[in-house]
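One structure coming up, written as structure tokens, with questions to follow.
One protein chain is absent from this view; the other protein chains keep their places.
And now, subunit A:
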Amino acid sequence: MAGTQSLRSPAVAPSAGVASGIGALWRVLRIIMGYPTGAIGLVLILLFALMAIFGPMLAPQSPFEVSRTAAGGVVRLSPPSWDNWLGTTNQGLDVFSQLLWGARVALTVGVISAIGSIVLGTLIGLIAGYFGGWTDEVLMRITDVAFGIPFLPTALVIISITGPSLALIILLITLFLWRTTARVIRAQVLTLKTRPFVWAAKAAGASEAKIIFVHIAPNVLPLSFLYMAIGVQGGVMLEAALSFLGFGDPHVMSWGSMLNEAFKAGAMRTAWWWVAPPGIALSLFVVSVFMVTRAYEELLNPRLREI
């Protein structure tokens, strides 16, 4: 019955939220599992998560460890074999190991930058929407500017000045992703703040901080979580893009930097075992996140189902 209840009004349905803890989260997951695409997406995401957590332990070798033959020679550009399940790179590095390690980098960047961006975006949206006036004006103009900044050129310039590192990449992606969340949350707050229960809290003498964080925030959180899921996907893609362009952290091996290595080696057309795994992993991850967010979005906004 949680399902039918939560469909009544978007974003404020009591059972659609995560505010009331694990039980609510479980209910949401169960509803998403009810959609075929949602179920497939969730299973895939779970596999990627397991890969990120346990992958490096299962990997036969380090991503920077050169494979050698018994005679001591480097195994260069070997197609998949019993020793190297997904073949080797032009420097004799094991592609399968790189793929497993890459999942950890991708999900770390995706999850941290998504959390950072929704915290930032939700806070800015809450403050702008609730206080209105000049506060709103200033914050929304900043958001407009953020919308005008192209990610790749800006990120490339900053990384080339400061030097690449994973922390910097996460920070840049966070600063790029918050803007949509801020806009959406602000719009939601604008409708929530004139609801009688907010007036009643004010009449009861509740402080503004309490009204924002106790009365309004829990009612916009389901939307924030939607944007977090979308942000994970965006973060993974942006990190891959930076790495592919050679601006990734050289100390870690991500799916993007695997593609970059393959490209630099001129192996894009020849070594399919080198190019396909990171490419497929990226696409599959993006698709699985999309399938889950789509199901979750329908949960929040039942009108989508009619289209």
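Going forward, a contact is a pair of C-beta atoms (placed from the backbone, for glycine too) under 8 Å apart; a residue touches a chain by one contact, two chains touch by 3 or more; residues count from 1.
What we mean here is this: contacts and distances are computed from a predicted model.
**Student:** Name the omitted chain as UniProt records it, choosing among "FtsW/RodA/SpoVE family cell cycle protein", "ABC transporter ATP-binding protein", "Spore germination protein" or "Metal-dependent hydrolase".
**Tutor:** "ABC transporter ATP-binding protein"
**Student:** Of the residues listed, A:84, A:122, A:181 or A:219, which one is in contact with the missing chain?
**Tutor:** That would be A:219, which touches the missing chain.
**Student:** Would you indicate which residue among A:152, A:200 or A:268 is in contact with the undisplayed chain?
**Tutor:** Counting the whole complex, the residue in contact with the absent chain is A:200.
**Student:** In the whole complex, what residues of subunit A lie against the chain that is missing from view?
**Tutor:** Considering the whole complex, subunit A reaches the absent chain at 5, 8, 12-14, 17, 19-20, 195-197, 199-206, 215, 218-219.
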